[in-house]
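For this depiction, one protein chain was excluded, whereas all remaining protein chains were kept in their positions.
Showing subunit A:
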Amino acid sequence: MIWWKHSISFLSASIDRWFSAALRIGALLAALIMLFILLFLLLESWPVLRHIALMRFFTDEAWHPLEDQYNLLPMVTGTLYASSGALLLAIPLGIASALFMIFYATPRTAVLYRRLIELLAGIPSVVFGFWGLTTLVPLINQWHPPGASLLASILILTLMILPTLALTSYAALVAVPKDYLQAAVALGLSRWGMIYGVALPAARKGIVAGILLAAGRAIGETMAVLMVAGNVVQHADSLFAPIRTLTANIALEMAYAMGDHRAVLFVSGLLLLLLVIALTIIAAWFGKTHHV
């Protein structure tokens, strides 16, 4: 397109150039924020990275930050147990939700269920945590004390990542060409035969991308887990043992941390950030479409 330089509504000949320059400054700011985040996390964790060997975060005796003992391993396993448990529960539920909306429900029910999932996605994490604390934790406590436990955090995380999984799987399954499904039906496949043999394999990449995004959310979730996990620094030996995740550790100790201790918390933040960025990049590579 050839854009005219003069017009009756904007008389200045160079308006487009000035306007474009202003827009570029805005976009530059937006793009720089990600770099700034990395830079400041590095800057704040630098004092510790400089004089403490990285291996010490995994080989120190325990997490006693006030006595220079910085073993992050219990928090790392806490994060891993909680998020993998949540994924294990949420993946079948999320894919079932997507299949329901596309292949099983009537259009009206499908829209209704979609709204429900969207509303579930909109519930703030602190409200999930609060509900877990007042309802789920006492229930688990009756069954097997103390209640605030790995199990509670898995269940709450499941609810929180379910919408991500359901909506991304839905998008991936909707994008499967109608021809494939019609061909499957013409071949005499039953409904599940069509889903399992044609629809799911065709949507596989999008579903995997959704799972990776959901994993990123589960790892990064703070408030809800902080409220229901019990926050004891230990390797969980059962589902009912209290755990502490990396994110909860930052939220709990940042308020009073000083010196090296604070820098170590920034190191764990950096670790989390790099992990989530890696997951996002792999997900983008799988999905090619992004989901904000």
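As a convention for this text, a residue touches a chain if its C-beta (ideal position, glycine included) is under 8 Å from a C-beta of that chain, and two chains touch if they have at least 3 such contacts; residues count from 1.
Methods note: contacts and distances are computed from a predicted model.
According to UniProt, the chain absent from the figure is "Phosphate transport system permease protein PstA", selected among "Phosphate transport system permease protein PstA", "Response regulator", "Universal stress protein" or "ATP-binding cassette domain-containing protein". Screening A:L49, A:L73 or A:A96 for touch with the missing chain picks out A:A96. Checked against the hidden chain, the listed residues A:L189, A:V208 or A:V232 yield one contact partner: A:L189. The chain not shown here is touched by just one of A:F57, A:Y170 or A:F266, and that residue is A:F266. Note that of A:L35, A:M55 or A:M258, the residue touching the chain absent from this view is A:L35.
Counting over the whole complex, subunit A has residues 1-7, 9-10, 15-16, 19-20, 22-31, 33-37, 40-41, 43-44, 92-93, 96-97, 99-100, 104, 113, 116-120, 122-131, 133-135, 159, 162, 189-193, 196-197, 213, 216-217, 219-223, 226-227, 247, 250-251, 254-255, 265-266, 269, 272-273, 276-277, 279-281, 284, 290, 292 touching the chain that is not drawn.
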